[in-house]
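Of the protein chains in this complex, one is absent; all others appear in place.
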Amino acid sequence: MLANIFSQDLPRSKVLTVILVVILAGLLATPFIFPGARSLNVGAKIAVFIVLAASYDLMLGYTGIVSFAHTMCFGIGAYGIGIASTQMGPTWTAMAVGVVAALLLSTVLALGISLFSLRVRAIFFAMITLAVAAAFMTMASQLSDWTGGEDGLNFKVPELISPAFSLSDEKFLGASLDGKLIAYYLVVVVSGGLFLLMLRIVNSPFGRVLMAIRDNDFRSEALGYRNVIYRSLSSVLAAVFATLAGILYALWLRYNGPGTTLSFDIMIDVLLIVVIGGMGTLYGAVVGSALFNIAQGYLQDLLKLAHGNIDTIPVIGALFHPDRWLFWLGLLFVLSIYFFPFGIVGKLRAGALARKPTAT
Amino acid sequence: MSTTTPIAPATVEDLPAAPRDWMPLLLIPILILLALPLVGSFPTWATLTIAGLAMGLIIFLVASGLTLVFGLMDVMNFGHGIFVALGAFVGVTTISALGGWTASSSFALNLAAIGCAGLAAAVVAGTVGVLFERIVVRPVYGLHLKQILVTMGGMIVAEQVILALWGPEARPMMRPASLQGSFIFADIAVEKFRLLAVCLGLTIFAAMSLLLNRTKLGLLIRAGVQDREMVEAMGYRVRFLFIGVFAAGSALAGLGGTMFGLYQEMVTTAIGAQMMVLIFIVIIIGGLGSVGGCFVGALLVGLASNYIGFVAPKVNLFSSILLMVLILLWRPQGLFPVAKR
Partner (left out) sequence: MSAAAAEPLLALEGVHTHIGPYHILHGVDLAVAKGRITMLLGRNGAGKTTTLRTVMGLWQASAGAIHFDGRNIAGLATPDVARLDIAYVPESMGIFSDLTVRENLFLAARKGPLDSARLDWIFGFMPALKTFWLQRAGLLSGGQKQMLSIARAMVEPRRLLLVDEPSKGLAPVIIQNLIVAFKALRAEGVTILLVEQNFNFASMVGDTVAVMDNGRVVHAGVMADLIADEALQARLLGLSLDSHQ
């Protein structure tokens, strides 16, 4: 039963299982054990970034193609909700229109880019997506009548999931039962469902073909699979999930702007999450997202501590400045590509295998 | 490295000239002429054309090394932009250190200041390029996916180091006194610095063409781009050639960074990522690995972005993408596809 929900693709490492259970329990219990806006925000962001990073892993880890336009789809999802809400009012109909429009736009763009550039080679795809994403971002900040430009959009969401809505005046275990709480659980539960769906996809025959193409594209082509078609499908699927992640994020934040979903910095964050967590494992997205979003908050505090002690040393001291936290993650990123290409999850699984030499 | 050796066979018969592919070159004058009615005013059009050429040539400086590195070793360095940023910051520091020269009204001293800045930028970027090749790129030869990721990661780290060294604030980059402002010539305003950028860009393009067409080193590079294995099977160590090209490409990117900083009169760490997008568009348009294509592509992108920036500023970057799509529809491998094995 449990194995079925996870599509027979279990964590395969005790430590990893424990970590995943802790992350899941943490996400579910956050409103009660860490009440407060900041921890709820971190929890929701972790959940959304799990979907975003896992969908990126569909392409990067499972299909072996690098796209830099993934946050473009993330942004399209978020803008879909934002624009629909500002133009049509915060109704469920508007949300539905926003969702459908965003999914359509993402699909069309992803399919277009893939068919246009995946025929040639993976590097070409990476370069073109980088260019398209940059152009899209400029466009989004230029079309300020719709998108709010650089300032972004503040918008309302349907009453049920807005903070003004209240289920009961009573507090339950210290948390107020309001629309914010409902929105939080909506984000966490839908994210979980999307994650399980992706797990199902990569363990389906379709997923196996993707991996075959990744490992040996000549061979799979010779076996009669049209690599371009499969790669394009993978990139479209990834785009769809990224758009859904963007939709969830917008519903949660009730705000969207270029820096929140579209920017290249977010793209880098996703890369860091997937690579450090573990490419081609999907679970890596969960571990990576939790680690990254917690690090984003707390690595800076740690650096602040270190910086206080050594800020007299030039350059080295500057690298310990809290604003330079990306330096350390970047270093970890490069080192993980060299030394543990399947990230934390790969490392944990290898460890589990080593302890159980009979296991195959 | 010896230059061309005079070798005349006993008699060389009159040969029909090899058909050269001129069509892509025509795109430049076509674009320039098409822009005239769009822009409307002749002096504005002329100003924009010069600005476009200046910008295009600066992009060429930066992109040429990257396209050669790709052609020679099949390495796409997604971190190339970091050399641009590094060059820009080294340029800023040098220029401000030479405050006396830049403030002077002597054109020679001003030029010397820019020369020193460009040289310092090239040397620093070239040196870092060699390190980058050794530490970041070499372990992942032949592995495209890892190459993209690792060079990107290298850029994240290097960018943070630049931030640590120079701080996060944008730096103004003053042009030297005699290069500020414009000439007015028959109603056409020509910024002096842009003229200098055009001259420098053309000089470097000419030097590079000479090197690639007239020297053994250059011929080896071109041969290596087409068939690396065969060059090695002839006894040449392509690895050294590659390190040289990588260093030279980084140095040119550094020089381009200084020039771009002066062009924008402002330097931020984002300059690298910002240029990276244009560079990719340019080398895709030109054909991966082709220096000539890179030249044409850079001019097209520089010109188009200045014209469109004037006519419809909102779709500026999109115009470069549109240009790329149109050119790829015409020639799917870029303007000058490099004949690979």
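When the chains are written out, they are named A and B in that same order, and each has its own residue count from 1.
Keep in mind that, in the parts below, contacts are C-beta pairs under 8 Å (C-beta built on N, C-alpha and C of every residue); 3 or more make two chains touch, one makes a residue touch a chain.
Predicted model, so just to flag it, every value in this text is computed and none were measured.
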Chains in view touching the one left out: B
Selected residue (touches chain absent from view) among B:M230, B:A270 or B:L326: B:M230
Omitted-chain contact residue, chosen from B:L27, B:L68 or B:V238: B:V238
Missing-chain contacts mapped onto subunit B: 2, 4-5, 7-10, 12-13, 15, 18-19, 216, 219-220, 222-223, 226-227, 229-238, 338-339, 341
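Note that in this section only the chains that are shown with their structure count from here on.
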Separation of mean Cα positions, subunit B and subunit A [Å, integer]: 35
Complex interface listing, subunit B residues touching subunit A: 76, 78, 136, 139-140, 144-146, 148-150, 152-154, 156-157, 160-161, 163-165, 168, 273, 276-277, 280-281, 283-284, 288, 314-318, 320-321, 324-325, 328, 332-333
Touching residues (chain side subunit A, partner subunit B) in the complex: 60, 64, 66, 116, 120-124, 126-128, 130-132, 134-135, 138-139, 142-143, 264, 268, 271, 275, 315, 318-319, 321, 323-324, 326-327, 329-331, 333-334, 337-338, 341
